[in-house]
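What you see is the complex with one protein chain gone and the rest in place.
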Amino acid sequence: MEKQYETVIGLEVHVELATKTKIFCGCSTAFGGAPNTHTCPVCTGMPGSLPVLNKQVLEYAVAVGLATNCDITRYCKFDRKNYFYPDNPQNYQISQLYLPICRNGKVEIETEKGKKYVGIHEIHMEEDAGKLVHDEWNDCSLVDYNRSGVPLIEIVSEPDMRSAEEVIAYLEKLRMTIQYLGASDCKLQEGSMRADVNLSIREVGAEEFGTRTEMKNLNSFKAIARAIEGERERQIDLLESGEKVIQETRRWDDNKGESYAMRSKEDAQDYRYFPDPDLVPIEVDEAFLDRIRERQPEFREEKMARYKEEFDIPEYDIDIITGSKRMADLFEATVALGAQPKKVSNWLMVETLRLLKENDMEPEDIRFSPEHLAALIAMADKKEINSSVAKEVFEEIFKNDVDPAKYVEEKGLKTVNDEGALRKTVEEVIANNPQSVQDYKSGKEKAIGFLVGQTMKAMKGKADPGMINKMLKELL
Amino acid sequence: MSIVSMTAVELAAAIKKHEVTVKEAVEAVLDNIEKKEDTYHCYVTVDREGALKQAEEIQKKIDDGTLNGPLAGVPVAIKDNMCTEGLLTTCSSKILYNFVPTFTSEAVLNLQKAGAVILGKTNMDEFAMGSTTETSAYGVTRNPWNPEHVPGGSSGGSAAAVAAEECFYALGSDTGGSIRQPASFCGVVGLKPTYGTVSRYGLIAYGSSLDQIGPLCKDVTDCATILETIASHDSKDSTSVERQDTDFTSALVEDVKGMKIGIPRDYFGEGLNPEVKEAVLKAAEVLKEKGAIVEEFDLSLVEYAIPTYYTIAAAEASSNLERFDGIKYGYRTEEYQGLHNMYKKSRSEGFGAEVKRRIMLGSFVLSSGYYDAYYLKALRVKALIKKAFDEAFAKYDVILGPVAPTTAPKIGESLSDPIQMYLGDIYTISINLAGLPGLSIPCGTDSKGLPIGMQLIGDCFKEKNLIRAAYTYEKARGAFVRKEEN
């Protein structure tokens, strides 16, 4: 009989925190500067420089720990992880091994198979490395330390996941929680969220874990799912052919759909961790925890329940809107300005999602303000603009966050409510289209649509189509 | 009195009274450097032009009243492991042979704010690892009391420069005795402050949990004045301590009546040179005559301080010195195959033997399987050593003993056996482990005419006790004058 294997997966998730400055110096964490323009003696490992902890890093780490049901370590320290690599300017990374800030947490995930908990072994704070650029032409590499010292938290799960589906549900859950906290934008593609997958297999029913491998370089959910499938198969093949799985780090090549070992004899994997003598311990007291607890936001599940109670909008809409903190904030702020929830939801669900997709953006990238969306809805409600003008204006709001009243005024897009002018135009349209008039009168109801369109065109789109329709019917 | 023979405080007073200009002082000391450097080699870098330029600017500020502190206009020498913007900083290592820092260390900035003229950078044991200044990549420094002997180390250049009057005072750093021991060998006053009193920002680290910057100078008054100037709470150094009691000159009082001084028997046993012993005990007698209550006691754990220290210091050093890799600054080997070969060759060629020895040891004690047995064990013993001092300071205001077991050895006699060399640090090392302040003051000479130092050790933040005792002793002792060399 063929053996049945179970996949056992644990995740190490690195999240770049949304602080303004780096973890140990006052350099900006902003993206996109020219190489090495966001650096100083501290984050480039200059002799004599010393680190000082950014308080916001601790606050975010504790907030994430509380949101994931962790115990917060009351006396915690930073350790040095020693290894030589050019992206690591001191050749040690300041991280936490012995006393990480959070331990023993869990989060609930839901897949088609139902709900389950994934344990969180620990969360620790550390610094990110710089970036290496490969110069093929000159056969060398170039180092940019702009990202060196950007704060990270590493969330280490227990080996509680059994499928790619569960892994993705877990990552979605973390992403949502952290985005809601405002602690990170958690973008896999841009690397502000990175997952390393620890995977082993064992025969179904076995008690002991198999030997695990660690996979790196996974920058989309799809790549993660593919890598899990690929690694599972590779390990099964090894075992079936009587070989052993070697504990090692592997790099996933998503284009080729395979992984390869990242080994080197110069890579002893002996990090000689010891407490960093340049940093002092952190003592977390109850008052500090209370302050963080008070600031915790309403998380997604609570928000969904409240929306169901408060707003008459479909559950599907609630799911989409609360699926992004940015979207939910925008929704609530717009409603608070007096817009009808159903209408706000419509603008978000239809036009906003369409434009996001067209522009290859994520909800977190939305820039327009609730004031402008609320104003647009109000103008449409008052029939100051018709629906096609409203859509046109919304595109401008989406792109440039324009003030709709101003924009409509400047572009002269206001609906003409002057009945005399409209009547005159309708009369002209009737006079110039005898064939359509004939068709309508002989029972072809559709012909009126053409006449409405012609009138609209003559009015340069600034009329209320309902009113035109009514007037046409009257005159015919 | 010639200008160069003045103490720092005397010179500043003379400048203030317009008896001497800053330029005259700088020129006098530069002339002396020119005359004596060939013999003593105290400096790695002398910034002649820079010093003269600073002299002008500082003179103006003194004249217009912007600068009126007790060190304004006084030329100083800085140990070459403190970063000085625009001025070569080598740690006496080949690996930093061309390193020009882009910022100045906080302690030096504090001096500059007080109107110091930076003369240059003094020679030292490579990365402060050594007790003789012989491990420098830039040649040995010679003891101004006898050029056949070492000046001590690692701040040997700073101590020798003060003794040879090639500066008015100097900054050194002390990780296991590196200020106090050369001060003792060169017959000058040196003080290692309580850990955290002087910012380490800009000090190129050796053992981060042990390193402190402090003064090397001609007398106790200078010592208190310099310490008062360089001590500061620095938000750039997480281990910097905010102290309210840094008015150290207020302790320049000639009075030790009722002061309880403990003499650890363990510091006077086997291995201590009898001449050193006699001189230190005689100095203790002087303090007793001045009214101090002096008694012997058992400190305990003294012999465990050296293995504890070398484990911790080597471990920290192995990590601190990882950044010297030939990528961002300093020496890069000429030819290499690939990244790791470049690392290995640059470091192997750039570091000297003693530095490599400590990096190897430090990497080993932190490596997988040994961390608990060596590193953590050392941190536990450190806790016991600290406790032994806590118990002693429950009874005594000051602990008095020798600085080093001997006077300065001859050049070339110490480096062969590391353990023998490390044993020379036995009386100074535990003070760094416990974070305590320690002061070295000359208390005699041996039969060869080499100076002997007495060490005064205080509880954390009690530098004032040391200053008071040292000042009182100094007044009783009288001038400590080096016999003029030929």
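Per-chain residue numbering starts at 1, and chain names A and B are given in the order in which the chains are listed.
Basically, a residue touches a chain if its C-beta (ideal position, glycine included) is under 8 Å from a C-beta of that chain, and two chains touch if they have at least 3 such contacts.
Here is the rule we use: contacts and distances are computed from a predicted model.
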**Message:** Can you match the unshown chain of the complex to its UniProt protein name from these: "Aspartyl/glutamyl-tRNA(Asn/Gln) amidotransferase subunit C", "ABC transporter permease", "DsrE/DsrF/DrsH-like family protein" or "3-oxoadipate CoA-transferase, alpha subunit"?
**Reply:** "Aspartyl/glutamyl-tRNA(Asn/Gln) amidotransferase subunit C"
**Message:** Using the touch definition from the top, which of B:I204, B:V381, B:L439 or B:I457 touches the missing chain?
**Reply:** B:V381
**Request:** Taking the full complex into account, find the residue in B:G326, B:G424 or B:G458 that is in contact with the omitted chain.
**Result:** B:G326
**Request:** Have a look at B:N32, B:S199, B:S363 or B:T407 and name the one touching the chain we're not showing.
**Result:** B:S363
**Complete:** Against the hidden chain, subunit A presents residues 19-21, 25-28, 33-41, 44, 46, 52-58, 77, 82, 84-86, 132-135, 138-145, 265-266, 268, 270, 272, 275, 277, 279-283
**Asked** Tell me, which residues in subunit B touch the chain that this view leaves out?
**Response** 98-100, 102, 195-196, 209, 235, 238-239, 241, 301, 303-304, 306-308, 310-311, 318, 322, 325-332, 336, 338-345, 347-348, 351, 353, 356-357, 359-365, 367, 374, 376-384, 386, 418-419, 422, 433-435, 460
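As a convention for this text, only the chains that are shown with their structure count from here on.
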**Asked** Distance-wise, how many Å sit between the C-alpha centres of subunit A and subunit B, to the nearest whole number?
**Response** 54
**Message:** Under the definition above, what is the set of subunit B residues touching subunit A in their complex?
**Reply:** 82-83, 89, 91, 96, 99, 101-103, 105, 200-205, 207-209, 235-239, 315-316, 318-319, 322-325, 327-329, 339-340, 343, 363, 366-368, 371, 375
**Request:** Name, in rising order, each residue of subunit A that touches subunit B in their complex.
**Result:** 41, 44-53, 80, 82, 84, 86, 89-92, 143, 264, 266, 270, 272-274, 277-280
